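Report on the structure given below.
Every protein chain of the complex appears in place save one, which is left out.
Right after this comes chain A.
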């Protein structure tokens, strides 16, 4: 399936329609009928996670999340919205770039050995509820994994494509959701990635605000196609043509989210950090940092992995696996003779400067899309926007 660039106004892209709850159900049904596993937001373990959904009933109707540094709580919202929550503990990288992947397996074969690489086709996954920050994160990882070209110096550049990622990415059907609400750790607006999806989706939904107000209207979603596949699917769904007031309500919902951003990233964080590598703030944050790696695990763009070998007891069968790793582990920077980044300070600085600064040189963009997960899911609530601002403010004082 080819996904086109943003295609607003493209002649083959039909006008948006309004879907009700049955329409949303029909969307999930249609995707499942087309052989997709639909993965979307649902309640589990005190959070809204990204798991398979079988119908619209599985969505977290009426639930919202309250987030802050090191804190996430679910609570009933004011109305009965399906997507009034913001981003949860997981990102879509879990499904595009799984935590554990088999790279190859080997078998002893007489005096030699044979090597097999997995040939399973990429799973057909439909992602329901992809927010603008996470679409931006997919675009970031597309550059990292050599799927799309970029302006950075990294040698990837489509010459060394991660074929597994590329196949899963190409097979995925993406239903974006424009945010109608922002959390206290959201800052997509300040990094220019949201709260409205700018492209890279097959369909985009905007939940119309009626459903969020008690007793005011049934759930309704403005649905717009962003690709030919999205347009074809939309044509099969029971919706009514969107009127001017629907579009205005959708725009107002997104602008409402924009006005609610709980945090903001300072401008020009890249050069700021690059010229402050010896700033005393690094020692202060290192004293608080658990170097537990949660920030990198939840980050939708962090892509680092390690390679692990397993054998059976006889040594006749071996497997090589790739597993998510983190620049916060000591082993991550291990080279002959020892690990380069022994101190927590050097590991935190590596993560933050890579994310906001050296990522530009490497891949031509920032590595941060403003989703705020690293702030919420840091057990001690370290805030990347606050750390950047503290360094910036100190320059102002200096």
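By definition in this document, a residue touches a chain if its C-beta (ideal position, glycine included) is under 8 Å from a C-beta of that chain, and two chains touch if they have at least 3 such contacts; residues count from 1.
What we mean here is this: contacts and distances are computed from a predicted model.
UniProt records the chain missing from this view under the protein name "Coenzyme F420-reducing hydrogenase gamma subunit", selected from "Phosphate transport system permease protein", "FAD-dependent tricarballylate dehydrogenase TcuA", "Multisubunit sodium/proton antiporter MrpG subunit" or "Coenzyme F420-reducing hydrogenase gamma subunit".
Of the options A:59, A:128 or A:289, the residue whose C-beta touches the omitted chain is A:289. Contact with the omitted chain, checked across A:80, A:329 or A:369, is made by A:329. In the complete complex, the residue from A:46, A:118 or A:238 that touches the missing chain is A:46. By the touch definition given at the top, chain A reaches the unshown chain through residues 44-47, 49, 70-74, 89-90, 94, 99-100, 287-294, 297-298, 308-316, 323-324, 326, 329-331, 342, 344, 376-377, 379-380.
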